[in-house]
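For this depiction, one protein chain was excluded, whereas all remaining protein chains were kept in their positions.
Note that the chains take the letters A and B in the order they are written out, and that residue 1 is the start of every chain.
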Amino acid sequence: MQAVLQFLNANMWPLIDALVIVGVFPLMAGYVVLLERKVMADMQARLGPMRVGPHGLLQPLADALKLMIKEDIIPESADRIIFWMAPVLSVTAGMLAFAAIPIGPGFLIANMNVGLLFILAVSSMGIFGIVLGGWASNSHYSLLGALRSSAQLVSYEVAVGMAMVSGLLLAGTLSMKDIVAAQAEKGMWFAFVAPVGFVIYLIGSVAETNRAPFDLPEAESELVAGYMTEYSGFRWALYFLAEYSNMIVVASVATTLFLGGWMRPFASVHAFDFLDFVPVLFMLGVTGYCLYRIPKQTGWDQKFILAIFAGICFVIAAALGMVFAPPLAFLKVPVLGAFWFIAKVMGYVYVFLWVRFTFPRYRFDQLMRLGWHFLIPLSIVNVMGVATALVLHRQAGWSSWVAFPVLLVVTILLAFWLVRAGERRDQQAARSAA
Amino acid sequence: MVKRFRDRFGEAVREAWLDRKQSILVVDAAKLRAVCEFARDSEKFDMLVDLTAVDWPKREKRFEVVLQLYSFAKNERLRVKAQVADGEPVPSVIFVWPAAGWLERECFDMFGIRFDGHPGLKRILLPDEWQGHPLRKDYDILQQDEAWVRENMGIESGQ
Partner (left out) sequence: MDETRSEGMAPPSVELAVPGADEIVINMGPQHPSTHGVLRVKLRLDGERIDGSECIIGYLHRGVEKIAEHRSYQQFAPYVDRMDYVAAVSNGLGYCEAVEKLLGAEAPPRARVVRTILTELQRIASHLLWLGTHALDIGALTPIFYCLREREEILKIFEKYCGARLTTHAFRIGGLQYETYDGFEHDVKRFCDDFGTKVDEYEQLLTGNRIWVGRCKGVGVLTAKQAIALGVTGPPLRASGVKWDLRKAMPYAAYDRYDFIIPTGTNGDTYDRYLVRMEEMRQSRRICLQAVENIPTGPIMAKVGKVLKPPPGEVYHSIEAPKGEIGYYVVSDGTTQPYRVRVRPPSFINLQAFDTMVRGHLVADVVAIIGTLDIVLGEVDR
């Protein structure tokens, strides 16, 4: 007993952080699903879920409940143990990656000095879950879909990894906390210093999470049905959760590495200190909007739930506002930082959703061609370019305002050249086949 | 134009007339393919628009296979007919216009007219094991229904 208490005492903050993160992130993943449905509806000129809770706010809870009480169907000739294990593996890999993500300067579960590598490694384990799921379903269409999906993931890992390396070169460390600190030191988010790296990461992460336009392996209108076909009920919910957790993880990594983590925009420019008030004002605005919508809800239960939601927003606004009181000033950066971090992650996720509903799907061979013939060469050149610019900046004393834009121009020119070379190659192939 | 057909095929061209301003040509069934090739190559009727049949049970040659042809160059239509008796095969025009592939299959399916030279004449719209040819005038759907019910359900249909 004494040992347990000692352990708890020593690791209090990480434990609390772990509980908060493990409790909050799955809920966040669920609400990202709702966000997706609402954004999809908005882009498609309709409303989205409106009935379950005011404006569909309780939809994720209803979906979770429904999926949990659904009948558990296992195909007769499926391998039971692996069938059970595959979604668990995917979800575990997704959740485990949350351990190293810093929401605030002290607000992370495990402060490892190889944090980024840990996240990369752990999220790659999710691929096991996909392949095993496809194999355990004992249907050759599922297996084909799973293999395609894993081929896609593995291919884009290379490009994503290289893009991350270009960010790492600028940061000089793998520890997530220190990466953000490096951006604070530099005074500029790495997305502006190495934009090509950021864009490659953006495209690669869309492919990594099997999202449109790279979602051929799981699309419904294609012939091969995908690894998730035989899963229903709660098992399917686990896969779904794993996909959305992956999205959040990938967005968090992008935020930390390229978008400044928990720093507010223009963190080092004191003239913009008024931006510190944005979180409070935003949450107060949301509260006010909820209160405004309460009279327009039908039925007292909707009104009640919206009132509770408004209450929660107000509490958050109060928490965000309290840090301006002098005794709590030391909490300013962590608490406001948490807001900025989540805001940036949501912005990145919004771009995912936006892209999904705008573009048609890539065919599998076009997808692989994009990864191997375009993204990987471009990311290699990007890494070399960033390294060169850094050397020029640190060793040869070039101003960073000169070195990095030059690198940018060179990389973009190369990107165009690559694209044109690809088109020329396609034309030649078409001509020789005709 | 009819004169050119007559010159080429002589006796095979039975009749030719205009009905409601549309040209119709009736030819011998045996020469159908040759007539079509001539129509396509010399008279420039490059598209087979439709191929079907009409059942005149009172005639000696009960079926009338009807082809609608169209010429892009001349912007003209031509209807070519051939009369066949029940069981008499008709030369397929699939090698003249590949469009005839499914059209002839449908004709076979609905009327039972066999097309010689068609690479795979089997039913297209109805299931392969269907008995009878529906568009014939003596096709009795009630009889079909009673037979099916008796065979598959073991009771009398009661229709």
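Heads up, the rule we're going with is that a residue touches a chain if its C-beta (ideal position, glycine included) is under 8 Å from a C-beta of that chain, and two chains touch if they have at least 3 such contacts.
Everything numeric here is computed off the predicted structure, so don't read it as measured data.
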Options B:Ala16, B:Ala30 or B:Ile124, residue touching the unrepresented chain: B:Ile124
Residues of chain B (touch criterion as defined above) contacting the omitted chain: 19-20, 22, 24, 37, 40, 46-50, 52, 54-55, 66, 68, 72, 75, 77, 79, 94-103, 105-106, 110, 117-127, 134-135, 137, 139
Residues belonging to chain A that touch the chain removed from view: 40, 43-46, 212-213, 215-216, 219-224, 356-366, 430
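Here is the rule we use: only the chains that are shown with their structure count from here on.
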Separation of chain A from chain B, taking each centre as the mean of its C-alpha atoms, in whole Å: 64
